[in-house]
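Note that one protein chain is taken out, while the other chains of the complex remain in position.
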Amino acid sequence: MSDFDAKKVAEIHEHLHSHLPSESALRVKALETLLVDKGLVNPQTIDAWIEAYTEEIGPKRGARVVAKAWSDPDYRQRLLDDAPAAIDELGYLGKATAHLKVVENSDTVHNLVVCTLCSCYPFSILGIAPAWYKAAAYRSRAVRDPRGVLAEFGVDIGDNVEIRVWDSTAELRYLVIPQRPAGTEGMSEDELAELVTRNSMIGTDRDLGEG
Amino acid sequence: MSDFDAKKVAEIHEHLHSHLPSESALRVKALETLLVDKGLVNPQTIDAWIEAYTEEIGPKRGARVVAKAWSDPDYRQRLLDDAPAAIDELGYLGKATAHLKVVENSDTVHNLVVCTLCSCYPFSILGIAPAWYKAAAYRSRAVRDPRGVLAEFGVDIGDNVEIRVWDSTAELRYLVIPQRPAGTEGMSEDELAELVTRNSMIGTDRDLGEG
Amino acid sequence: MDGIHDLGGKQGYGPIEVDDEGGPFHEDWEGREWGIAQCARTPGITIDWWRHCRELIMPVDYLGRPYFDSWAQTDFSTYIEAGWMTLEEIAAVKSLEANREHGEPPAAMTLQQVLQEDHDHAFRFDGEIEAAPVFSVGQRVVTAKHGHAGHTRLPQYARGRNGTIQAYNGAHVFPDLSARGTEVHQHCYNVMFDAAELWPEASGSKDKVCLDLWESYLRGA
Partner (left out) sequence: MDGIHDLGGKQGYGPIEVDDEGGPFHEDWEGREWGIAQCARTPGITIDWWRHCRELIMPVDYLGRPYFDSWAQTDFSTYIEAGWMTLEEIAAVKSLEANREHGEPPAAMTLQQVLQEDHDHAFRFDGEIEAAPVFSVGQRVVTAKHGHAGHTRLPQYARGRNGTIQAYNGAHVFPDLSARGTEVHQHCYNVMFDAAELWPEASGSKDKVCLDLWESYLRGA
């Protein structure tokens, strides 16, 4: 059991700073070796988690949700009203999405998601966050210079468009619904899902182009 | 001439981050070599600056000022009224002391000096700052947890004593005048100066003990 | 805690490396750490205590090491603090419990079991409380001027600022106490701030920043 002793943890970090192996891979190897030696972890379960988040859980889930929202006005409304229930219609409820909210882009609004205090992310629907999402540059700048950030992603936002940055400070998580591209009226949900990029669901991509 | 271009300097720092030699000594060696090769610096002048701040300019100057203030009430008053002029009576005016202020400890007040934004220090009277003064731990904590900081220096400050922390945010610099120890009435200025520690003039030492 | 983790609006972190089109894990050890973090949690741990332990990493390590490496560091610290392992054992990379009978390791979970657990572990953080919400949608509020020395989720850039309640989120577990092991619910709101209220260079901007904030972080404006 933890004593929730922050002072002790700070001292542990200082000790580990000079006593752990110097490479990331070796540090994690030591951690796993010790957990296995103590009978606290089964390495095959670690394998299964890696497989789950490599093969099964990832941004294709979010893309499917977006495509369905584009295709089915009733589904879109359910998503806006109760996103966790709506994504669970597809079996996608899971890690960090019990308080999911969707935010829709429009001609006059662009949404951008960040977590400045750690790197909160809606895992069960977007998978593992991209490296830039977890980096200090994005975390520090997204709230202060969203237009500059978007420009680095090749996205220019016109002065007529308001940017709304969502900083994930609580357990709510955000999924951006990008605008459906023009010229996609006849497309199936499968085809539409192919158009939806991971970045567009975080807000660092905007115009998904024609299919 | 400089263009005062912060964006360019940030890019230079990023470039240097990955292109400079990996050790401090090698980086400074490269800097000096290049300055000398370009005829911008004479290495003997560097030697002279090192000698000046190793042999001549250092906390013994401050200690002399404190001892004189203890011994000579008129000098103490001149120091309080116009510290730069008063230290220059001893020839100690110089780098970073043109706007010196002295602050006196008493039974009910203890003074502590820090520079949270860089590491400003009254060079011509105290010499090169100690390593801890320039470190993030001291700079971050002195303003927020002065009693905890002082305890780490072995100095316990009673509840009846008010701590005044001086954060050197402008070009004013601060010299703490510690309290004259009891039992030193008969001492000469030379003897008194021996009692004055560098830390006591920054405020991380308080009771100088008997002579 | 005014720690190195509180990065919103801080300057000097340079351009963003926008390319990241590979798989979810770029090196094997990243996947291993992800898996470890999913299946090795000390009893009674809360997400907020885990976050706080990550915030307490030395700043130079927090900034200088890769992301999942900081997870490993965080796990190490929670395991040691909770008595799962010792610094000596980490140095030796083996269990040193003299009288310990090695128990059977937990059974291996299959992919299907892991997927089911992911689904089942859609933790909810809301709950019913007696007090009615103090604020209502559309109301102007001002955030607290002070943070506090422990874990908190009011970022420094949004302190002492005026905003508008945009939505009521329900009563959620209060992180400042959850990080100390106490689960108490408190009303939580989405608050919208004008960019110009937050940033000196945003004067005239129409952009907004929205944060989910607990009631005790807020006062009527």
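Read from first to last, the chains carry the letters A, B and C; within each, the first residue is number 1.
The rule is short, and it goes like this: contacts are C-beta pairs under 8 Å (C-beta built on N, C-alpha and C of every residue); 3 or more make two chains touch, one makes a residue touch a chain.
Just so you know, these numbers come straight off a predicted model, no measurement behind them.
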item: Contacts of the hidden chain among displayed chains; value: A, B, C
item: From C:26, C:124 or C:146, residue that would touch the chain that is not displayed; value: C:146
item: Option touching the unshown chain, where B:51, B:89, B:156 or B:191 are the choices; value: B:51
item: Hidden-chain contact residue, picked from the options B:139, B:180 or B:206; value: B:139
item: Residues of subunit A in contact with the chain not shown; value: 10, 14, 136
item: Interface with the unshown chain - residue positions in subunit C; value: 1-4, 9-14, 55-60, 63-64, 145-149, 156, 160-161, 199-201
item: In subunit B, positions touching the absent partner; value: 1-6, 8-10, 12-17, 19-20, 24-25, 27-42, 44-58, 84, 91, 93-99, 114, 116-119, 123-124, 127-128, 130-132, 134-141, 143-144, 146-147, 149, 152-154, 162-172, 204
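The definition used in the following text is that only the chains that are shown with their structure count from here on.
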item: Chains touching both subunit A and subunit C; value: none
item: Subunit A and subunit B, separation of their C-alpha mean positions in angstrom; value: 49
item: Where subunit B and subunit C are represented by their mean Cα positions, the distance between them in whole Å; value: 40
item: Contacts with 2+ other chains: residues of subunit A; value: none
item: Of all residues in subunit C, the ones touching two or more other chains; value: 14
